[in-house]
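Other chains dropped; remaining ones untouched in position.
Chains here go by letter, A and B, matching the order in which they are written, and residues are numbered from 1 within each.
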Amino acid sequence: MLEQKIEALLFLAGRPLSVKKLCELTEAKKTDVEKAADALVTQYESRSSGLLLQKASDSYQMVTHPDVRSLAQAYAKEEVSSELTKPSLETLTIAAYRGPVTKAELEQIRGVNCSLILRNLLIRGLVEAAYDKTKATTVYQVTHDFVRFLGLAKVDELPDYLKLHDHETLLKLLNPDANPQEENLPAV
Amino acid sequence: MHHVKVHTFEGPLDLLLQLIEHEELDISQVALAHVTEQYLQALEKADNISAEDLADFLVVAAKLLLIKSRILLPQLAVEGAEEATDLERQLKIFKEYLEASRNIAKIIHKRRFTFGRGKPAMLIEEKFSPPEALGVGDMRELFLSVLRDIEPVIALPKAVIEKTVSISEKIEIIRALILDKAIVSFHNIMKDSKTKTDVIVSFLALLELVKQRTIVVKQGALFTDIAIERLDSPPAI
């Protein structure tokens, strides 16, 4: 059971975890944690897995097997530089015209969950997150780098910015008071 | 006719199933005919049915009506057998999935949740990588297309049967139809129909159009002419 716990934690962390940290998280003794982690290291070596557990002086890390190194690099490249899909471009555009915008607003506008797309736009440095104290939530907007890439000084230089930023259609969708029929929307 | 207390219901099939199970009957044509009146009463008392859900309830009401009339007046049972067995099958299938959804609720209740990782495992350096060949003009076009996609969502609550005809008025129409005198009055409306079967089939067709939200049925009072109006906007989604 301790082995499963350590395995799960090393996967979730994706980076080295010290023995001390593992002891805290699993509420187990140091000797037990080390014994279980070492057993896991052996287990990963013995089955021909695409993963390895690496032991450093006093920490453990789950990593990809050296045999698949080039693939790992291909994946890293893919995450940052593959062509943006249409849903991604739409989300980016909404962040530009409507930003700073909350995730909930983005999702109302697009009608689908945007978690994975936002994660990718953040990694690519196209969108940045900030904490809005008034709304008490995270808001998203396009980065300065992206605005410069478009050849603009500020985002409000986008064509029809004023008209589209507060377009009537958006207000109807996002402002339930302006649209009393929205009360009929069933809770999920 | 005794009144049956029903719990909150989510849709017409949910309501039907509750009524049949309350009577401890198996799902059959006879059982459906048996609970028809209770179905209409429950519908009349319900005040939380939105105008757009009403059409779905009415379609089932029409089928119940057909089943009941087939049992009361077997001489009508020339056509429409398919529609009648449809509802029986539909309800049986609905029951299967309803029970499955209860099993799923139990599984979720065990809280055997699993977790992925929010970020990639390796340190992927945040590297500015803009989309190639994206100009401000493209972005304007994209934003306009997003707005166009929203239009039907906003229109959705409007693309329903108008509330001008209250639920109880509509229920009266249907209930009356079950009684003989209603069938007579229906003849007046459908003067061109040659047989009684024609009348029922026409009525079902009418309700199907109501369901598709292409027309609005209005009736000032019971037994007055039913006015049929075409809705301007087609259903949104």
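The criterion applied here is as follows: a contact is a pair of C-beta atoms (placed from the backbone, for glycine too) under 8 Å apart; a residue touches a chain by one contact, two chains touch by 3 or more.
Please read these numbers as outputs of a predicted model, since none were measured by experiment.
J.: From the single copies of each chain shown, work out the full complex composition and give it as a label formula.
T.: Stoichiometry for the full complex in this file: A x2, B x1.
Keep this in mind: only the chains that are shown with their structure count from here on.
J.: For chain A and chain B, let me know how many angstrom lie between their CA-based centres, rounded off.
T.: Centres of chain A and chain B (C-alpha means) sit 40 Å apart.
J.: Any idea which chain B residues touch chain A in the complex?
T.: Residues in contact with chain A: 50, 52, 115, 117-132, 134-137, 139-140, 142-147, 149-151, 153-154, 157-158.
J.: Where on chain A is chain B touching in the complex?
T.: Chain A residues touching chain B: 11-12, 14-15, 62, 72, 75-76, 79-81, 83-84, 88-90, 92-94, 96-97, 109-111, 119, 122-126, 143, 145-146, 149-152, 158-160, 164, 167, 169-170, 172-173, 179, 181-182, 184-185.
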